[in-house]
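First comes the structure, then the notes that go with it.
Of the protein chains in this complex, one is absent; all others appear in place.
Every chain is named by a letter (A and B) in the order it is written, and numbering of its residues begins at 1.
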Amino acid sequence: MLILHCPNCGVDADETELAPGGQAHLKRFGPGSSDEDFHDYLFARENPRGVHFERWRHAHGCGKWFHAARDTATLEVFATYSAQTTEPPQAVLDAIAARRPGWTWRHES
Amino acid sequence: MSTRIAAHGRLIDRAKSVGFTFNGKPMRGYAGDTLASALLAGDQMVMGRSYKYHRPRGAVASGAEEPNALMGLGEGAKFEPNQRATTTELFEGLTARSQNHWPGLEFDVGAVNGRLSRFLPAGFYYKMFIHPRAFWKHVYEPVIRQAAGLGRVPGGRDADTYEHFHCFTDVLVIGGGVAGLQAARSAAASGASVLVLEQSAHWGGRAPVDGGTVDGAGADDFVRETVAELEAMPNVTLRNRCMGAGVYDHGYALGYERLTDHAPRAGGPRHRLWRIRARRIVTATGAIERPLAFAGNDVPGVMLASAMRDYLVNWAVAPGRRVIVATNNDDAYRTAITLKTSGIDVLRILDARSSGGGALMQEARALGIRIDCGRAIGRVSGGKRVRSVAVCAQEGTGGALEEVECDAVAMSGGWSPVVHLWSHCGGKLIWDEARAHFRPDPERPPRGADGEGFVIPAGAANGELALNGILGDADEAGKTAARGAGFKPARSKAPRGETVEEAPLQPVWLMPRHADAHLRAKAWLDYQNDVKVSDVRLAAQEGYHSVEHTKRYTTLGMATDQGKLSNINGLATLADAIGSEIPQVGTTTFRPPYTPISMGAIAGEARGAIFQPVRRTPMHGWHEANGADWEPVGQWRRPYTYLRDGESQHDAVMREVRNTRQAVGLLDASTLGKLLVKGPDAGRFLDMLYTNMMSTLKPGKCRYGLMCSENGFLIDDGVVARIDEHTFLCHTTTGGAERIHAHMEEWLQTEWWDWQVHVANLTEQFAQVAVVGPDARKLLERLGGMDLSAGAMAFMEWRDGRIAEFDARVYRISFSGELSFEVAVPASQGLAFWEALMDAGREFGVMPYGTEALHVMRAEKGFIMIGDETDGTVIPQDLGLGWAISKKKEDYLGKRAQARPHMTDPTRWKLVGLETVDGAVLPDGAYALAEGVNANGQRNVQGRVTSTYMSPTLGRGIAMGLVLNGPDRMGEVLEFPGTDGKTYQARIVDQVFYDKDGEKQNV
Partner (left out) sequence: MSEPVSALKGASFDGLAHVEECGLQGMITLRGALSARAVQKAATVASGASLPDANRANMAGEGGLCWMSPDELLILCPYPRAAETVETMRKTLGKTHALAVNVSDARAMFRVSGGAAREVLAKLCPVDLSPAAFGPGQFRRTRMAQIAAAIWMEDDESFGIVCFRSVAEYAFNLLKAAAQPGSAVGVFAARPGAISGD
């Protein structure tokens, strides 16, 4: 039973107020995209033991979507942040790096 | 003899006698008794039969860890099985029944299992019942089901009520013993809000029984003063009879409050489930004494030494008159001393340690108690109660040195911290060699959202067993919790506890150490599940070296015990058998709840009328009063049909269809989703959401649209009305309103957040009535108001206006093929509008119709229904809806997916109409046969029925289905086997059965 801070309304929301939305920061591929890109967009998902970026909706609350950066093993929440972004903001990446030295975004070097 | 004594009895009120019955026999106890103490006081030693061997069993413990004394309590609608007699508070009129025997507790036929026990070893059921295969279903399972199970399932509906309560606190303290109270005090001094839960009715835990002083005063005084101090603090809440049942992610915890179990006539809810969020949780859950594993350690009268002390001190009950104490530590001497000073004979203290104990041993010896060091119990004899004990050397194989007659045995194998709540959410344990127990590993706590440990063990639960250590540890735990919750702990010193210094214990996992196979087969590890030392050794011998596998193979520590009594002895036995060390073997997983909680508490208020929400339209009550036969659609209830006196469901549907096609019918369409989409980018947005073009729709017009997921599959359909340049009203299916609203918000918020569009869900703002049939216009004109002539409002147009005195928006759309107007009025006037239509329609023979008539009529017209023709794998192209898919648009949700090879495969089944050769109705969901069989030997298929009805209009069965190359095979006859054994023959036809040119809706 997680509790996540909704960055849209500022409420610390009980998991029963929230609806999960799967992996965050997917890039949409539409008409004209390759079969491989489209396949990955639809079906390929990360399943890490550790740092993960997720989409959540404060469904029984302000109704807004947000993103959460969280450790799937320890349930530590590094940050919750706006859903109107295509990748984690630097402040979020910094917050994770401070707690998980050596970790990098999408395995970039 | 087990009797009440004159001394002690701190929890009972001898002035208040309480009557109860046990197996129908009237008995008496005192206010303050538990059921177990009252039974023992009445010399009722046998309290149940064991699960597997049906051996007579008595109480071995005095609290939540009791494995044997499980009973059925109450009667009828108040009956509940498997309640612990040791935690059941006595009240006037209590009725208890023992379990697991037939015909009676004293004589039980099932006890034959005990004599056959050597044929029922670990894994017996797995080994025995695997062959022959067919026997399982027809012979073994029915027989085992009959014999298995603990307690009786309640028959009636539960007469009690239950509820939840959400509670937020800075610090939650679980356990109201001296550790919990001191931790609460030090946490509360910081200003943090503190909630303290105690499972029993009394504060103070074991300390008042065990003795010792706190800051020079008795433990009882310390408890009383601390409780009073906490009660006076505005930031502290104390709850007894409330068990900390489980600890979960992010500081979530469950408290199980038993409100009326001890006072069933009090009224109000029986149990309350506390749903707690705490920043920090202190587990001051104490420790549980371990039994010793010796032969006959389950004979009634053999008891944990601490339990025997509890019965004496708390309830003035002596479970025997001539007692033998067996121990490997100093604490059991307290029991011997208490017995002796209460006038009970203590025949021997058998101390497994060759050098014995410390100061407590001296005290016992000074009282004249005989103490034999290096001695053990070889076996206990007796059936329904202890008769004698064979004394032997601990370092031997069990050869008896003497046989001593006695009527009770107190045993102590040392103490294990209650680590359950620490472990529930992932806290890890370390093995404490000196104290021979697992305790919480401070380096590996369960972690919260901030990455820090959020559970802090305190006192005995943290491995501190002496009073002073407990108080100091608890004081620090309270401060740590307050700090973790963001408060500054007050500067204060822990109270000073004083108790007698104790000598170290010596681990004893089997008594005597080299007990032979015969003795091992009678030495119980898990009373509740009837697991013995021999079972665990057998499991080890057969290769079950993992403790988790051994647990499941032998059932050690399963069910309600959750390892409370059996855990350490069991895994020590396993370690010994496989030649490993205890820390390497490790423990099994502790799962919540700590002790079982009622199903009612979990359900809370959600039962009866509020089991789940039922959504009601403004006309719901009218439907109810006029014969509605309900159909659940999402959380709505919609009339399936309106039954008249003596009419069958089928006849009612046929009547409603005929009347609507020939005269006029009314449908409550209020449940259809109505989503208002507004903004400069609304048209562009809807072009992405629908497969067809919506941005070109003119204000005042309507268009039918299809919505797909990114996977390309059809998810919803409905009519879109353009209100003005920037505003559209999108109708969804009844079940789709919330889902499609969320779908729109998701795309707007997470993908196209720079588009200027707002969405509002207006589904419930309007009551909507479909007025359908050749007389529909006449009916509305009778009410008067706006011009609804064909010239004023063409098919697929909408207008605002007034009908009679109602503000109305009228959509001229048709899902039946008839002349049809869907009229939306404010929900608060929905019922009045409906009644006005019924009144005005009387002369035209108006009738309401339900969802089934709606389905029949749409199928006659060949219209698809989401959920019938679609099932999450169907794309619009499969349904011949290519006309509703824009070729001009570059993109819409699902377009790319519909270009995937699987989606463009010409062999995808396509929608057609199906007409039985003999006019019968095809079975729903039936498959069309094809030649040959597949790899599994199943008949190949080439299509299936998606909708099928009796059409009163055509006087025959009609259907739609998805068929391989269907549209190219008009006139072909397919075979559909039904589950009724018949095979139906149906011809592929056009799916529009009625008014193919659409003349009727266009008048």
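By definition in this document, a contact is a pair of C-beta atoms (placed from the backbone, for glycine too) under 8 Å apart; a residue touches a chain by one contact, two chains touch by 3 or more.
Small disclaimer: the values here were computed from a predicted structure and weren't measured.
*Asks:* Of B:764, B:868 or B:924, which residue touches the hidden chain?
*Replies:* Answer from the full complex: B:764 touches the omitted chain.
*Asks:* Touching the absent chain in the whole complex: find that residue among B:156, B:268 or B:699.
*Replies:* If we include the chain that is not displayed, B:268 is the one touching it.
*Asks:* Given that one chain is not shown, which residue among B:605, B:800, B:871 or B:968 touches it?
*Replies:* Going through B:605, B:800, B:871 or B:968 one by one, B:605 is the residue touching the chain not shown.
*Asks:* Just name the one of B:132, B:155, B:234 or B:579 that touches the chain not displayed here.
*Replies:* Only one listed residue reaches the unshown chain, and that is B:234.
*Asks:* Which of these, B:37, B:113 or B:193, touches the one chain of the complex that we don't see?
*Replies:* Within the whole complex, the residue contacting the unshown chain is B:193.
*Asks:* For chain B, which residues touch the unseen chain?
*Replies:* Answer for chain B: residues 161, 163-168, 170, 191-193, 234-237, 266-269, 272, 275, 277, 279, 485-487, 605-606, 609-610, 612-618, 635-636, 676, 678-680, 756, 758, 760-766, 805-806, 826-829, 831-833, 836 touch the chain left out.
*Asks:* When the complex is taken as a whole, what residues of chain A touch the one chain not shown?
*Replies:* 8-11, 14, 16-17, 60-64
Criterion: only the chains that are shown with their structure count from here on.
*Asks:* Indicate the whole-number Å distance between the mean C-alpha point of chain A and the mean C-alpha point of chain B.
*Replies:* Each chain reduced to its C-alpha mean, chain A and chain B end up 29 Å apart.
*Asks:* Using the touch rule from the top, collect the residues of chain A that touch chain B in their complex.
*Replies:* Checking each residue of chain A against chain B gives 1-4, 14, 19, 21, 28-33, 35, 38, 42, 55, 57, 59, 63-65, 71, 74-77, 83-84, 99.
*Asks:* Mind listing the chain B positions that touch chain A in their complex?
*Replies:* Touch residues, chain B against chain A: 248-252, 277, 447-451, 710-711, 742, 745-746, 749-751, 753, 890-891, 895-897, 899-900.
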